[in-house]
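Okay, structure first, notes after.
All protein chains of the complex are present and in place, except for one that has been dropped.
Now for chain A:
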Amino acid sequence: MFLAIKEIKHEKLRYGLIVLIIFLISYLIFMLSSLAIGLSSQNTQAIESWNTQRVVLNKNSNINMNQSVLTKEDLKNFKMTKKDAVVGELGIVAKAKGHQSVSAQFLGIKKDQFIYKDQDLVAGKKAKKTNEVTVDSSFKDQGYHLGDKISLNGSSKKYKIVGFVNNAKINIAPIVYSRFATWKKLRMAAPNVAASAVISQNSKLDFNYKDAKTYSVEKFISELPGYTAQNMTFDLMIGFLFVISLIVIAVFLYILTMQKMHNFAVMRAQGIPSKTLISATISQSIILVVIGVIIGLILMWLTALLLPDAVPVKFTPLIALGGTVGMLLMGIIGSLIPIRSILKVDPAKAIGE
């Protein structure tokens, strides 16, 4: 540690540049991870807020709630409990006079079921009448207010916003909650249509009858349009960044070690053991990574604070911890590469040079 700290203090520019590279990589890892989690969360926010365990859909819907239609016949034998709630979903465009259009998901829910009851309101009240809606709080960020009247899909019928709800996004789109009857009307559903899906908090639910089929929430989420592809893309980018950081750290340390071979030979000739030189190299790598990552963490924290809410960045303690541990691991592995060269240092080379 002594040699590591002294060298870094003496060679500020050289090691400062390495810290800069590590900081940039870690910042990028934190940013991409936060974006990945943010986007992923916007896909699943509502599903998680409902504490969903199982989802009953039409088996021919490709596990997509928007495409699913459950008939009364399909649900004939389904015994509704307080842990189950029916939803009717419809993709819509909401617009109020003087405001921008918002692509949203309309969810019809029933007053006596948990989704309606558990709505986490940030302002206003729950929709009681068929011409009332509660909307995701992101509407508020776009300038909508309580009492604004919105039209859906350009129809002349107006719906009054009576509440703003927290965590009400599905598949990145904000949700417009209203009464189940309103959904039926909007969808112009045939009399035998019962719902788009049944959301259940019962992890043991396994209802399969006619066209109705039960899926785990994990399966349901993984089949959300674009969800898996998006997550895999981010995972790949983050994975590559870790590999790049490993290569950068290893290459830098290797080059620096090669430049110091004569110094190492001299120290070995003077009786300084190899383990002191090896521990100095590993410590140096850890110190550089820690400094770079701390700067990356601070800047990422500030970035997350300053970015507008519209940017789906979610910088969580888990990302900070995971990124830090990952970078430290890369630093340690990277510092092991030059160790073979250090072990091979011939102290006799110090003589006559």
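Just so we're on the same page, contacts are C-beta pairs under 8 Å (C-beta built on N, C-alpha and C of every residue); 3 or more make two chains touch, one makes a residue touch a chain; residues count from 1.
FYI, contacts and distances are computed from a predicted model.
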Fill in the blank from the handout: Among "Putative hemin import ATP-binding protein HrtA", "Succinate dehydrogenase", "Beta-ketoacyl-[acyl-carrier-protein] synthase family protein" or "Phenylacetate-CoA oxygenase subunit PaaJ", the omitted chain is listed in UniProt as "Putative hemin import ATP-binding protein HrtA"
Problem - Among A:Met80, A:Ile272 or A:Leu299, the residue in touch with the chain that has been omitted - result: A:Ile272
Problem - Residue touching the undisplayed chain, where the options are A:Asn202, A:Asn263 or A:Ser283 - result: A:Asn263
Practice task
Identify the residue among A:Leu3, A:Leu24 or A:Leu121 that touches the chain left out of the display.
Solution key: A:Leu3
Practice task
Quickly run down the residues of chain A that touch the omitted chain.
Solution key: 2-3, 6-7, 9-11, 262-263, 266-273, 276, 347-348, 350-353
